[in-house]
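Heads up, one of the protein chains got dropped from this complex, but the rest are sitting where they should.
Let's turn to chain A:
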Amino acid sequence: MSSLDVPLAEKAANPSAHRPTAARRSLSTRWISGLTLVSLLAVWWAVTAAEWIEPLFLPSPAAVLSKAWLLLTQGYMESTLWQHLGASLGRIGLALGAAIVSAIPIGIAIGNNRIARGILDPLIEFYRPIPPLAYLPLIVIWCGIGELSKVLLIYLAIFAPIAIATATGVRTVDPTKLRAAQSLGATRAQLIRHVILPSALPDILTGVRIGLGVGWSTLVAAELIAATSGLGFMVQSAAQFLVTDVVVLGILVIALIAFALEMSLRALQRKLVPWHGQSH
């Protein structure tokens, strides 16, 4: 995944400068990345085709693919792959929505208001460094083993990065822009709506990106421990019966989803904050 990150990041960093050389270089970097993936697949295929490794430890790509088809059509553990995927995405979507709705206003309050900062900053900084799985047992005791505890866990994991990034963005708003808006007659609410929020948007989106990454890993981990559906549950239960092809498939799907989330957020960032990184 990280090998694929490089060319995209590079392309985003210099969209217009030195176009011919950048295009050629980014093309060749992509080539290298593509080649790496292809050779990895080839090695996987070769070692399984030559039967150097037992299928129990590493099933062949073809076996994983056919299992994928089986999972899509018939399912595993009473749910199809789509249903497991839907369960996981539903949880993270719900948690992300709740985190965005609550963390952005709270981040603005922390960045803007001394008292809000005094109250909320230590609370967030206290729980943020704790690995979510460490407080999952407590959440399970309080909220049971149902959907609520998983969504709550992911919500907490996503909330902190978004709130902290928002507060940082709010605190680093260019004071001249604030003064400019004030001298045009802006009220406090208008300052937040028209100057502070758009100024902080690049930071907020970075916070969402980080939060979503943390949230996704937390979700899968939480499903490994306590769930009856979802990608993490699928991998975990398959492992207990040594159904290695499902395990490999699950891991690949989890990686693909994380990659897709990251890429779509980057695209969103380019679309929503085109001024970010421009010298103005």
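By definition in this document, a contact is a pair of C-beta atoms (placed from the backbone, for glycine too) under 8 Å apart; a residue touches a chain by one contact, two chains touch by 3 or more; residues count from 1.
Please note the rule applied: contacts and distances are computed from a predicted model.
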Per UniProt record, missing subunit out of "Oxidoreductase subunit alpha", "Branched-subunit amino acid transport protein AzlD", "FtsW/RodA/SpoVE family cell cycle protein" or "Taurine ABC transporter ATP-binding subunit" is "Taurine ABC transporter ATP-binding subunit"
Sole touch to the unshown chain from A:74, A:176 or A:240: residue A:176
Where chain A meets the left-out chain, the residues are 174, 176-177, 179-187, 190, 194-195, 198, 201, 273-275, 278-280
